[in-house]
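To start, the structure itself, in C-alpha cells.
Note that one protein chain of the assembly has been removed; the remaining protein chains are unaltered in position.
Letters A, B and C mark the chains in the order given here, with residues in each chain numbered from 1 onward.
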Amino acid sequence: MFKRILIANRGEIAVRIIRACREMGIEAVVVYSEADADSLAVQLADRAVLIGTAPPNDSYLRAERIVEAARRTDCQAVHPAFGFLAENAAFAEMVREAGLTFIGPAPEAIRAMGLKTEALSRVRAAGVPTLPSYAGEGLIADFQQAADQLGYPLLVKAAAGGGGKGMRVVRAAADLAAALEASAREAGKAFADNRLFLERYIESARHIEIQVLADSHGNKVHLFERECSIQRRHQKIIEESPSPYLEARPELRAAMCEAALRAAQSVDYTNAGTVEFILDAHTGEFFFLEMNTRLQVEHPVTEAVTDVDLVQMQLRIAAGEPLPFRQSDLYQRGHAIECRIYAEDPAAGFLPSTGDLLCVQPPSAPHIRVDSGVRTGDTISIHYDPMIAKLIAHAGSRAEAIRRLDAALSAYTILGVTTNIAFLRDVLAQPEFVIGNTTTHLVEQVFAEWQPPFAPLPDSALIAAALSALLQSSAPAVGAAPAASDPFSPWAYPDNFRVGV
Amino acid sequence: MFKRILIANRGEIAVRIIRACREMGIEAVVVYSEADADSLAVQLADRAVLIGTAPPNDSYLRAERIVEAARRTDCQAVHPAFGFLAENAAFAEMVREAGLTFIGPAPEAIRAMGLKTEALSRVRAAGVPTLPSYAGEGLIADFQQAADQLGYPLLVKAAAGGGGKGMRVVRAAADLAAALEASAREAGKAFADNRLFLERYIESARHIEIQVLADSHGNKVHLFERECSIQRRHQKIIEESPSPYLEARPELRAAMCEAALRAAQSVDYTNAGTVEFILDAHTGEFFFLEMNTRLQVEHPVTEAVTDVDLVQMQLRIAAGEPLPFRQSDLYQRGHAIECRIYAEDPAAGFLPSTGDLLCVQPPSAPHIRVDSGVRTGDTISIHYDPMIAKLIAHAGSRAEAIRRLDAALSAYTILGVTTNIAFLRDVLAQPEFVIGNTTTHLVEQVFAEWQPPFAPLPDSALIAAALSALLQSSAPAVGAAPAASDPFSPWAYPDNFRVGV
Amino acid sequence: MEFRFEHAKTQHSIRAERDGESFRLRIGERTYLVDLVRAAGGELAFRIGDQVVTAHVARDGETFHVALGGQTFTLSVAKPNTRRSAAAGGAANLNATMHGQVVRVLVSEGDAVKRGQPLVLLEAMKMEMRVAAPHDGRVVRLLCSAGEVVQRGQALLELAED
Partner (left out) sequence: MEFRFEHAKTQHSIRAERDGESFRLRIGERTYLVDLVRAAGGELAFRIGDQVVTAHVARDGETFHVALGGQTFTLSVAKPNTRRSAAAGGAANLNATMHGQVVRVLVSEGDAVKRGQPLVLLEAMKMEMRVAAPHDGRVVRLLCSAGEVVQRGQALLELAED
C-alpha cells in the first residue's frame, strides 16, 4: 500500500479522502490555492503545498504544478477526486510519466469515455443501449440538419463535459444556434474543449447510475444503483440508493447492472467508475448517458447501503490489490439518501450566494453522515462550487431515511449565506417524492415558483437577538466591550475568532 | 403515536432518545437535577423540569417527582432508558397507575427478571441453560455452605443488580464473608436492595447477549447477538456485533437466539430487552446470566448492523404498534464496534477522573457515530457515571471496523480530565483482540500493568503551547488582554465562554 | 436596556434586563423570565419556565441572524428615522443578480433594446447568467465593463423606458 499520496482537489472531497487515508495509515498531502490556505482540507492534511491563486486556472487546473508538488513531497500516487483534472486524460498520463500512480482508470479509458462520441460507439458495440444522438465537428449547419433528424426536444451537451456545464435543452429549431454558441463557450471554459454533441431528450426521465469497481487483475463488480433524478438546472441535488423505481423491478436492475459492467469492460476499465443511464419512466427503457471515470459526489449513498468504502477501494485497486469480494458477496441493505446543501437562493433561480459563513453547526445524530469542507469563519467565494456539505441519512426503509434526513436538515444551522435547506426540506416532503415518483423534471415542474415559507417572528427569536446583544454589550470576562459592529467579536461567534491573523 | 414523552434520565442516553423523538415528530421533556441545568440533554429537549439536587437519591431516583413532572407537562409516556429507575418495577407500576405509558416491559416482567432467583427458575422452566447458583436470604452461614457446594471460584452478585455493582469474584472460602458484606453494602446503595446470590464462575468466558424485541400483539423477534467480553472491573468497555466467536458457529448463534426468545417468552416480555449469556470459550456451552429489561448502553452496535432503530421501535411498541418486520426480514450486515470513553485513569485502577472538560472535540468521519451528552465546559462530577461518550464504528469487515474506530479514537480530543482513550486504542491493537480471541478476562490478564505510552515532547506541541500563550497575551480584537490565568479566556476555549452567567 | 429590531419591514421592541441569575425580557405586554443554559460558540440556549429554546445567533454589523427551530430570521437593528427610499426617476438602474464577473457587455450607450434582449453576460462559479432587459428601452449609461467583478445588486447599466 502507498505510504503517501497527493490529493489534487479541495473542499469536502479532499477532506473525505484524507479521512480514508487516516484509516489506512497513509499520509495525505493536499495542494491548495491562496484562497484555501486556511481551509479544513489544508488543516487536516499531513502536508500542504501552495500551487497558485484562487482561480482554478492558476491552481487546481495546473497539472504540472500538481505533479511537481507530488514529486517534491515524495508522494507515490495522486488522487484527483472529481471536477478539476479528474477526467483529464492528459493529466493522468502526466502523472504516470512522472512515475506516480494515478488513482483512477488508465488515461486510455478516461479518453475513450471522455469523448462522448467514442464512448457511445464503444458501449454500443458492447451491446449497451444508447440514445439516438449526433456528434459532429464544428459546422452549425451540420448540427441543424442532424437535429432535424433527431427531432425536438433535444439536448446540447459538451463532448468533454459533465456536471451540467455546457448543457442545454433545445425545444425548437430556432433556438439551436444560440444554444450551440453558449454551450461551446461554457464547455471551452470548463473543460478547455468546446466540442459539442446532440442527443434525444426524454421528457419523463429518471437518472439512474450504476457504481462499478474493477481491479487490475480483471475482476469487475457492480455496487448496484443510485437514483439521482432530483436535479435543478441539470445538477443533482438529492441522490438515493436503492432507486424507488428499481426496488419493484429486480430484473430491470439486473439488466442495468449488467449493461454497466459491459460498458466498463468496453474500455478495459479499472478503479471506481459510474455508468449513468437515463430511464424512460413510462416505458422502462434505459439508455447509456455517459461513464464518469472517477469518484462521484454522491458516492456516500452507495457506501451506506453496501458497507464498501469506495475511496479506500480506489486506493487498494490503484496499489494493485485484487478486489476483496466477489459479486455474490455484495449486498444493498436499507436505504440511504443524500442531499447537497448549497449556498444558493432557490427562490431566485438557484443563484449562488457568496459570503462569509458566520456560523456553521452541522447536525449530529445516529446514521447521519456529514461530508463538509467548510466551518464557521470560512468564505463561499465566486471561484469554486458553492456546495457547503453533503448530508447523508441511512435507515432501514426509505420512509425512515426521509424522516431522518429531514430532522438532520432542520438541525443544520448555517448563518451568513442563503442556503437551499428550506427548499430541500420541501422537496423531501413533496408527495411525488415521498411515494418515489422521482423524475428529473420534478423540481422544475413542481418548484418553479418556490418561495421560502414565511414565518412570523416568534418571541423566542427576538429574545435570542436581545440576549445576544445584551451579553455582548456587557461581556465582563473579556475586559473591555468589543465594538458592537465587530464581526469577529469572540462572543458572537468565537469559532471565527482569529487573533492577529 | 405519542405527542409528547418524558425521559427519566440524563446524559448521552437522554440526548439519544431526544434525537429519536425528533425524527418521529414527538416532543421530548427531560427531568434534570441542579447539576444538569446546563446540560446538553436539557438544551436539546423541548421542555425540561427540575426535580432536585445532584445526588440521584434526590433527583433521578425520585419516582414520584418524575411522574408528577410527566403529568404536569402533559406527557403520555415515560422512557426510563437505563440505570436509575429503568429496572424498578415499582416505578413502572407508578407510571401505569398515573395513566401514563411506561416505555418498557410490564412491571410484572421487570420484577420477574429483576429478582435473579425468580428469573433463573422461570428461564430454567423454559429450557434455557443456567449456571449452577445459590440464592439465599440473609444468613452468612447459608451462603458459606452453598458456596462450598458450588465450589470456587464463584461470583457474588446483587439480586437486584446490573452493571457490575455489588459484584465480586471470590476464589477462596476465607474471602467470602468480606465479599458478601461489601457487596451487600454496594447493592443497597445502588439498588436500595441488598439481597445477594452466588453463582459458578467461568475462567475463560465470553459475554454474549441477544437483543430481542416483542410487541403487544404477541410478535417476538431477536436482532442477533452482541459480544461484550471486553470488560474492566466487570464493566463492559468494548462491544461488538457480530461476535467473532459466533461468526464461525452459525448453529450456536441460532441456538442462543432461540434460547433468548424462550427466556423473553417465559415472562411474557414486551418492548426491547437483552438476554445476557456467559459462554465457555472452551466448550461452547452457554448459560443464561440475566435479562436486562430495558435498552442497553451498547444498543448502537445492533442498530448499525441491523438497520433497526431500537429506541424508535421502543416508542412504537409502547404506543401499541405491531412490529413492522418478521424474523426473516431481519439481517446482520457488516461489523460494528462500540467503545465507551470514560473519564478515568486506566493506569490507576480505572479510578474515575472528575473535573472540568476544558475541550471536547469529537471526531467526524463516515460511518462513525458519537453518542455523547457532554461538551466543552461541562463537568464530570462525582455524582454520575463518568462516561463521556460512546464511539461506534461500522464497516464491511471487523478489521476495517477496528481501523475505523482507532482512527476516530485518535481524533477524539478531550482535555481537562484523564480518559481511557489511549487504553482503548491499545486494547484494539492487542493481538488477541485483533484475531477475535475476546474473553472477559483479557483486560485483567493482559493490561493489568498498563501504562500510557510515554511520548517525548515533540517540538510541535511546544510550538502549539507557545503560540497559544502568545496569541492570548496579545489578543487585539478583544480589547483588553485577559488575565493569563483566566480559564474562561475566550481564546483558549471560547466554547466554554459564558458571559455573565 | 431596550433593543429595537426590524424584521420583514416590521419594527419590534424588546426590553432586556438582568434579574439575579436570570434575565427579564419584555415584549409589549408579555414578560419572560429567562434562564441561560448555554452561551458559547454562537449558540444561545435558554429556558423560559419549562420550555427550552436553542438558537444560533451571528451578528454581522447591524444585522442579527437568528437560527431557531429549523428556521432562520434576519433582524436588523432598527434606526428610528432611517427608511431607505427607493430610487425613483425616468431611468432606472439594472442590477447584477449575482456576485460574479462580467464576461461581456452586449450593448453600447444609446442603444435601443427590446424586452428580453440580453444586455450583459455574467459568470460565477463556472455558471453563465445573462442579464436581460426587463422592458423595451434605451441604454442611458453603462456602469460596468468586461472583466470587472461585480457584487450582487450592483448597478450594471442605466436603462430608460421608452
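Rule of thumb we're sticking to: a residue touches a chain if its C-beta (ideal position, glycine included) is under 8 Å from a C-beta of that chain, and two chains touch if they have at least 3 such contacts.
As the structure is a prediction and not an experimental result, all values here were calculated from the model.
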item: Interface partners of the hidden chain - shown chains only, full complex considered; value: A, B
item: Candidate in contact with the missing chain, chosen from A:7, A:29 or A:323; value: A:29
item: Contact with the hidden chain (one of B:348, B:399 or B:435); value: B:348
item: Hidden partner chain, residues of chain B it touches; value: 165, 182, 185-186, 189-190, 348-349, 351-352, 354, 356, 358-359, 361, 376, 382-386, 409-411, 413-416, 422, 425, 454-473, 485, 487, 489, 491-495
item: Residues belonging to chain A that touch the chain removed from view; value: 29, 37-38, 42-49, 73, 376-377, 494-501
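One rule holds for everything that comes next: only the chains that are shown with their structure count from here on.
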item: Chain at maximum distance from chain B, centres defined as averaged CA atoms; value: C
item: Geometric centre distance via CA averages, chain B-chain A, whole Å; value: 39
item: Between chain B and chain C, centroid-to-centroid distance (C-alpha), Å; value: 49
item: Multi-chain contact sites of chain B, meaning residues that touch two or more partners; value: 494-495, 497, 499-500
item: Contacts with 2+ other chains: residues of chain C; value: 36, 39-41
